[in-house]
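All protein chains but one are shown in place.
Moving on, here comes chain A:
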Amino acid sequence: MTPKTPPHQLQLNEHGQLRHFLTTEGLSTELLTEILDTAESFVSVGKQAVKKVPLLRGKTVVNLFFEASTRTRTTFELAAKRLSADVLNIDISTSATSKGESLMDMLWNLEAMDSDMFVVRHQASGAPHFIAEHVTPSVAVINAGDGRHAHPTQAMLDMYTIRRHKGDFAKLNVAIVGDVLHSRVARSQVHALRGLNVGEVRVIGPKTLIPADFEGLGAKIYYDMAKGLKDVDVVIMLRLQKERMQSALLPSESEFYRLYGLTMEKLAFAKPDAIIMHPGPINRGVEIESAVADCSRSVILQQVNYGIAVRMAVLSMAMSGQTEVAAQEGGV
């Protein structure tokens, strides 16, 4: 039989460099660290008088967002522009796919415009992988979140944030709290944390929000905040969508908040210097107490800031790895 290429193989070239960035699963410690190191070099760009470097000058980056996302799209756009790329934002709600054009036809049309990179957000798991399999060798695909599968750049900016504040991953216990079931971020975080050899990854939530086989990804499952948060160094809260209450996954926001909402009281189970993270946008009083979100241990806003540098790193690395492949295959 002929299974297609798993995402973690598809995204690397023969030298082990990124040519697409689809998932954090299967990436080596070295490559994950390289992404963080590259991001480190870009952090200062935003502080300069001229906030640009010429790495992607002359390249065209297309933001293909099939699912609404102001925050992620904006940071990708900013990252690409700081790398001097030309950026095209495709509003899918008014695009050809809503008129019945297939995804493939749309991609081929965009390719015909000599695009170099697609940043894809899609509601279907595997959509960026599908696109990466079908684009010409000269185009790189960056996953900006697909279904419940992966959100690798969000995970890497979280890793960057953790490293900035906590240093050595091997000594850390990290807890991920909330709606793990629907979270592409949580999956990518677990893969990245495991790849960076973190001490222990825990997920905490009710059974309705944690897939039964999740421990297979390398995380310990807790249904109780007191036990799950005990002695952790990092608490990552996940966003809880209100529609979860209407699909019989939770009885009410208030019960969820009482059991799994991060309050100062529950935070006391963690280490005294534990940092608090959240991919945003946060629901105050549902998944996190305002006092916690705004306290000195919260690094939520820094995550957003680091997100631009991390996305610059990924865009530049993938373009570099892709250019090498395309050159070998005669694509450029």
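Everything below uses one rule, namely that a residue touches a chain if its C-beta (ideal position, glycine included) is under 8 Å from a C-beta of that chain, and two chains touch if they have at least 3 such contacts; residues count from 1.
Please note the rule applied: contacts and distances are computed from a predicted model.
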item: Chain left out of the displayed complex - its UniProt protein name, from "Acyl-CoA dehydrogenase", "Carbohydrate ABC transporter membrane protein 1 (CUT1 family)", "Dihydroorotase" or "3-oxoadipate--succinyl-CoA transferase subunit B"; value: "Dihydroorotase"
item: Hidden partner chain, touching residue among A:H20, A:K59, A:H129 or A:R194; value: A:H129
item: Residue of A:D146, A:D179, A:D233 or A:E287 in touch with the missing chain, whole complex considered; value: A:D146
item: Options A:V53, A:L103 or A:V304, residue touching the unrepresented chain; value: A:L103
item: Chain A residues that touch the omitted chain in the full complex; value: 1-7, 10, 25, 102-104, 122, 124-127, 129-130, 134, 146-150, 184, 187, 211-214, 216-217
